[in-house]
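The complex appears here without one of its protein chains, the remainder shown in place.
So, chain A:
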Amino acid sequence: RSEKPNWDYHAEIQAFGHRLHENFSLDLLKTAFVNSCYIESEEARRRGLGLDKETVVLNLQDNSKLAEQGMSFSRSYLTQCFEGAYPDLPAKGIGALVGFLTSQELVSYVAQNLSIQDLTLCKEFPVPPDVLQRTFFAVIGALLSSSGPEKTGIFVRDFFIPQLIGKDLFEIWEVVNPMGLLVEELTKRNISSPEPRITRQLGVSTVLPLYFVGLYCDKKIIAEGPGETLLAAEEEAARVALRKLYGYTENRRPWDYSKPKQGLAAEKAVSSS
């Protein structure tokens, strides 16, 4: 975009800060957009044009430190959020959720819709997704240094957690053996192991049979799931039971976006990262 007419980098960066309702220190933000491949290509171009050695060395710093800070802060903050919201979810599940939220596709999608693609200084165009991811985390790192951990926490919460709306837990977290996991969870809570029984069945001898298998613990039903064959129905029932146990059903309370009352949580995130 910088090659087209009407482009003022400084004004664009100021507008970027205002658009996100955040106060950035502009130097940190400008370093956050500088990538290492850009520095190399600029130095090579200047050397090719035959300038002196002094002007060849640019006075620009890289965004790698800021990117690491941003990535570690956002990971720890998101882990804390999920531990607070879903206390029963095991560490692997939380790790899978955080990994999905910080994955390349999601972060590059968010970054493109926030006009970060226009502002990054990079060798190739269109900007590849891993560069976009690094730049976005560098922006978060710059925000951390300029505004403090609380505001950065609110920023991370506002932009990453809405990406989870409408998504099911097991679309994000691949579980190979839900029945085994369910038995482990139930033994942790000292409930007897589940007994599967067929609750309903339709069209048994046709091409599309439908079985509803219910899981009973001590003769009380905990979950019921549909499936095409008996095995598929049992697995689905185990998944439904796990969703209920972890509190990640479709009808759970939506995420709480109100203003945080304590700053302790964000400070813990900074100290642990």
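Criterion: a contact is a pair of C-beta atoms (placed from the backbone, for glycine too) under 8 Å apart; a residue touches a chain by one contact, two chains touch by 3 or more; residues count from 1.
Operating definition for what follows: contacts and distances are computed from a predicted model.
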Listed names "AP-3 complex subunit delta-1", "Large ribosomal subunit protein mL43", "1-aminocyclopropane-1-carboxylate synthase" or "Aminotransferase, class I/classII", with the criterion being the UniProt name of the chain not displayed: "Large ribosomal subunit protein mL43"
Given A:Asn6, A:Asn190 or A:Ser258, the one touching the chain that is not displayed: A:Asn6
Contacts of chain A with the absent chain, listed as residue ranges: 5-6, 8, 11-12, 14-16, 18-21, 112-115, 118, 158, 165-166, 198-202, 212, 250-251
